[in-house]
Every structure is written in structure tokens, then in C-alpha cells.
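Handing you a structure now.
For this view, one protein chain was removed and the others were kept in their places.
Moving on to chain A:
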Amino acid sequence: MAEEGERKAVLETVQADGTDGSCITFVLHDEDHTLGNALRYMVMKNPDVEFCGYCITHPSESKINFRIQTRGALPAVEPFRRGLSDLMGVCQHVLNTFERSMKEYRAQREEEMQ
């Protein structure tokens, strides 16, 4: 736990005592619906997840409570991690497809000009 006193928290977890790690509320700082909703969608697409939701605790504070409850004894960190990497995969594919489409569109316009 080598944390300097001034480091701002980015991600915290809140867990009820006595549970086995299958229900966790993550507190994500400096985030809002932008990441919250997109991540919620990706985590809900995971068949091992029984419940996933997020809320903005108060509009004056920029942090979200992101809760995941898994089916069975799967630790809730797993779907969270998988949701983040799936979302990254989606973004990467969208970026590649968009840039390829832009290139094709511009090449087609060049041809039409000539």
C-alpha cells in the first residue's frame, strides 16, 4: 500500500463485510455518464453478471458509483476488468473502421473530381 498522501483517488471499492467479493460497488472519480453508461452496457453483455448499474451520487461531485453483482462465486472485479477491455476493443475497432471509411470516401471524391 505505497500511497503518497497527496495522490488523488481514481478508483475505490466499497464492499459489504462478510460477502465473498461477488458484489462490489466501485467508486470511479472524475467520471460521469460518458464512461458510466458505456461501461454499464459492456458489463451487462456479460452472461455471468446478474446485476450492473451506475449512479451519480450528487451532481456537484464528479464521481459515479458502479455496482456489479455476479452470478455464483465469480469475483466482481473480473466482469469489471473484462468490460473495460471489451470497451477498449470496441473503440479500437470503431477507430479503425472510421479511419478506413474516411480514406475510402476521400479517395472516391478524388476520383470523381478527375
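Rule of thumb we're sticking to: a contact is a pair of C-beta atoms (placed from the backbone, for glycine too) under 8 Å apart; a residue touches a chain by one contact, two chains touch by 3 or more; residues count from 1.
Methods note: contacts and distances are computed from a predicted model.
Note on the omitted subunit: UniProt lists it as "DNA-directed RNA polymerases I and III subunit RPAC1", one of the names in "DNA-directed RNA polymerases I and III subunit RPAC1", "Interleukin 13", "Putative cinnamyl-alcohol dehydrogenase" or "U3 small nucleolar RNA-associated protein 4 homolog". Set against the missing chain, the residues A:T19, A:T57 or A:T97 yield one that touches it, A:T97. Those residues of chain A that touch the chain absent from the view are 10-11, 13, 28, 31, 33-35, 37-42, 44-47, 77, 80-81, 84-95, 97-102, 104-106, 109.
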